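Complex shown without one protein chain; remaining protein chains in place.
Entry: chain A
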Amino acid sequence: MSTLTDTAPPRSRALSTTAPNPRPFRLVRHSLALAKRSLIKTWRTPEALIDVTLQPVLFLIIFVYVFGGAVAGSTHHYLQFLLPGILAQTIATGAIAIGVNLNTDIAKGIFDRFRSLPIPRSAPLVGAVLGDVVRYVIVTVSTLAIGYVMGFRIDTDPFRAIAGCLLAVLFALCLSWLPVLVSMKVRTAGAVQGVMFALIMPLSFASNVFVGADTLPGWMQAFVDVNPMTHLVASVRGLFLGTPLGNHVWWTLAWCAGFVAVFMPLALRAYRKKI
């Protein structure tokens, strides 16, 4: 730094005399700025997208061609049945990454700097959650793309198809407050992954993702019927294929609201307490 001059450092005095909260929608603007940070990080490390690109592809190929004949009699029929389920399952597991990333971030110290800034304390978390929407969109696109190549076809119309995709993205967005909460409570990134898989796995297998719920034993059906994943899958199936929707969309939305109402305040509280 030998070239450093003795002149005063550049100071723009815009800030230090202003009162707090000089401009509206601070939480929104700060969260979006921090979401952009998450996006930059995602583009910088494309290998971190494997769980949302390769995983749906592998799951679709393996399940359709290994089980398709046995479960549904033909691979095409099983593909039509399975794709909404795989979309729901991979988008839910895709939400795990945010917990892993946050845990790493906090260990590195960048969050301490955020906490020393005059911004809403929740902005870094909200920003990280919003930034991951792009990952959920990628899951949706890659699942539909490989499905199309394998012969999957939407039986309804583009509007309902898009509504199904949006519902899946919204589900992941709301669910992601759970891994955020876990990341505040456990010590290592690996532990976040372990805890979250233990939570997500029963949700995706004890459901209608892979087989019709009516083939399951009665005691399990009781769980399947309330499982949020079941409602999401039934909604997406209905919107993609025209199967009966019933109240599944409303149940899915109710679960989404429930995730946010419960896990978001808990996550924010844990974040504030975490040193």
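The rule is simple: a contact is a pair of C-beta atoms (placed from the backbone, for glycine too) under 8 Å apart; a residue touches a chain by one contact, two chains touch by 3 or more; residues count from 1.
Just so it is clear, contacts and distances are computed from a predicted model.
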| item | value |
| --- | --- |
| Chain not displayed: protein name in its UniProt record ("Cation:proton antiporter", "Transcriptional initiation protein Tat", "2-oxoisovalerate dehydrogenase subunit alpha" or "ATP-binding cassette domain-containing protein") | "ATP-binding cassette domain-containing protein" |
| Sole residue of A:Val28, A:Ile62 or A:Ile110 that reaches the chain not shown, by the stated touch rule | A:Ile110 |
| Hidden partner chain, touching residue among A:Val64, A:Ile96, A:Ile119 or A:Val169 | A:Ile119 |
| Hidden partner interface residues of chain A, rising order | 1-4, 6-16, 18, 20, 22-23, 29-30, 33-34, 36-37, 40-41, 44-45, 108-110, 112-119, 123, 275 |
